[in-house]
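Of the protein chains in this complex, all but one are displayed in their positions.
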Amino acid sequence: MFEIFNLALLFSTIRLATPLLLAALGGLYSERSGVINIALEGLMLAGAFTAAAVTHWAGNPWAGLLAGVAAGALVAAVHAVACIRFRADQVVTGTAINILMTGIPALVSGAFFLSSGSTPQIPRENLIPWTPIVLAFLVLVPLTYYVLYYTPFGLRLRAVGENPAAADAAGVSVPWMRYTAVIISGALAGVGGAYLSIGQSSLFTRNMTSGRGFIALAALIFGKWRPVQTMLACLLFGFTEAIAIQLQGVRFGGEEIPNQFVQIIPYVLTIVVLAGFIGQARAPRALGIPYQKER
Amino acid sequence: MKLLRELLFPLVAVAFAFLVGGIVVVLIGDNPFEVYGLLLGSALTWPDGIGYTLFYATPLIFTGLAVAVAFRCGLLNIGAEGQLYVAAFATAWVGIKFGGTVVDVFGKPVGYGWVTLPALLLVPLAILTAVVVGAAWGAIPGWLKARFGAHEVITTIMLNFIAVALVSYFTQYFYKAPGDPIMQTVPVGPGAHVPRLGAFIPGIPERLPVSVAFLVAIAACALVYVLLWRTKWGYEIRATGANPSAAEYGGISTRKQIVLAMAISGGLAGMVAISEVLGYRHRYYDGFSANYGFTGIAVALLGRNHPVGVFLAALLFGTLIRGGIFVDAFSEHVTKDLVEVLQAIVILFVAAEALFRGPFGRFGLLKRSKV
Partner (left out) sequence: MLELRDITKRFGDVLANDNINIRVEPGTIHAIVGENGAGKSTAMRIAYGFYTADSGEILLDGEVRAVQTPHDAIRHGVGMVHQHFMLVDTMTVAENIVLGAEPGSAAAIDLRKAAEEIRALSDEFKLSVEPNAPVESLSVGQQQRVELLKALYRRARLLILDEPTAVLTPQEVEEFFAILRRMRQQGKTVVIITHKLSEVLAISDDVTVMRDGKVVGRVRTAETSAEELARLMVGREVLLRVEKAEARAGGEVLKVRGLTVSVGEGGRGLRDVSFAVRAGEIVGVAGVEGNGQTELIETLAGLTPASHISGAVQFEGRNITHAAARQRRELGIAHVPEDRHRRGLLLDFDLAENSILGDHYRRPAVSTSPLLDLEGIRSRALGVIRDFDVRPANPDLPARALSGGNQQKLIIGREFELKPKLLLVSQPTRGVDIGAIEFIHRKLVALRDSGCAVLLVSAELEEVTSLADRLLVIYHGRIVGEVDPKTTSHEEIGLLMTGGERK
């Protein structure tokens, strides 16, 4: 079974970690501003579907990618308005977005592609080459790190997520920061989704993210809401996914190795971290709390 | 008057959701009136429409109650989905092991059961299993929160994936009939079947899948009401949800309440197995739940986390699911996925209650009663 550990596994890991990382970094912006984003799954679906559909129509993957980003941002804006303007429960709203985004792509593709929830196949030459998006790894993580700790935007973002009243008193607009952060998270998750549909595969299929948004969320928590650790968590989870794929059909001592056990590793690890077995994961203090000026 | 006010807001939310859904339908190119006519009309015919609506509503009553009980304790149980999967598998397991399942494998009969219990024993045992296993799986995030402060939303999401993977593992490697292309267990013994209502109520055709589980669901609504509002235990659960500090001051162990409420919640979610495994499919199969756990959140929210509201909301969503199948078949463009879209919009509107408090509050429609 050890023959599976080779260079291909490394590439496979990076390839599989990329969409997780994009979504997780998106989640980082949102959650660092104090808005829980369990809608990452739905945002990825929005990006994946829109990117595939627009690529199909326009015949240009870059237009598709752009549309995917826009779709992610737009859906995230709905989440943002509900959570910020109307102070809805962020988890409930996120769940609604996830349900909405299993429904809408299926509804639209059912109507326009006469399929049960998938887009037509996109020809190979119209797919996004995956290298540039994987480069995101090299750029996006240090960039996020820099933005978070060295720019006014990052300082304000962290302040709003830790103590929005303090930020407000210092003249920082809490709603503005949070809208921006949530919309950024939608855009990034949208790229992650687009990468799945027009990069890794060549069409959108129903529920094609199959829980990656939640794994991204898990990576964010596992990475304690910090960019570098989150990247490492994404690589780890990408690795487990790669292993799970490689293990399919592999026999060890005559027995098939059940890949269900490999699949659940990210989830188990997240629970272990949350329970405080591996250091304390301290969430942004205002996470999940709609901001309202005290009376 | 109070009842009216309680009903009004969910109705307004539903009306808005249909409005937005109607716009979506127009954009897709169908006539919303026709689509809605199909959606609601098909579900309200006697006996098939209503029979199926009640059948689809049954699991939603259980999951809606599950979410509502946890919510009353201040917990958001996103894990009903995982709880019902684990419970459904365990229930099927009991039905197989104690139901004397024999399956024909490549021409040879293979016995999967240990013993064959009579229905009178086996059905209660299986139901008990559904409740206990669901409760145990639900208690895990409760314990993680009470003991370590791990947020139940994240742990329940994670446990959902773990539940599905574990159950699929056991199904695939131990309880699937060899050669069966579908990921499902072998069937439970006939003694583990919960009868359809049609089997003993004259006038209801037996082809309708609505079973005794629906009656169990009604009983569960009543029990949850009594538990929460008429017993000291319910008082402790609600006090913990309303203000944990004050509950502690009143001598209530909030940690115990958190575990208890999550266990009750999980047990209720597990009862979906009565309807789906014992009453309908007579086996466990992978992916049997049409997102019942998540729809339960919508049901609970729309039902104001009250058993009566949950019952009514579950009927509404049951109607939509039934109607969705007809929309799929008979409308030109729109598919049954419209149901999910409507569901999501309902949740959004109910969650963003403040949206309605603004303009309507001025007319005193939704104003919180004060003095």
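A and B label the chains in the order they appear, each numbered from 1.
Throughout what follows, a contact is a pair of C-beta atoms (placed from the backbone, for glycine too) under 8 Å apart; a residue touches a chain by one contact, two chains touch by 3 or more.
In this text, all values refer to a predicted model and were calculated from it rather than measured experimentally.
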For a quick check of understanding: of A:173, A:210 or A:292, which residue touches the chain that isn't displayed?
A:173
Residue, one of A:57, A:112, A:130 or A:153, that touches the chain absent here
A:153
Which of B:30, B:81, B:152 or B:236 touches the chain that is not shown?
B:236
Hey, which subunit A residues sit against the chain that's not shown?
150-153, 155-156, 158-159, 162-163, 165-173, 285, 293, 295
Name every residue on subunit B in touch with the hidden partner chain.
226, 229-233, 235-236, 238-239, 242-243, 245-252, 369-371
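The rule we apply is simple: only the chains that are shown with their structure count from here on.
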Whole-angstrom distance, CA centroid of subunit A to CA centroid of subunit B, is 28
Subunit A contacts subunit B in the complex at 36, 38, 78, 81-82, 85-89, 91-93, 95-100, 102-104, 106-108, 110-112, 116-117, 211, 214, 217-218, 221, 258, 260-261, 263-264, 267-268, 270-271, 274-276, 283
Given the complex, residues on subunit B that touch subunit A span 24, 28-30, 76, 78, 144, 147-151, 153-155, 157-159, 161-162, 165-166, 168-169, 172-173, 291, 294-295, 297-298, 301, 333-335, 337-341, 343-345, 347-348, 351-355
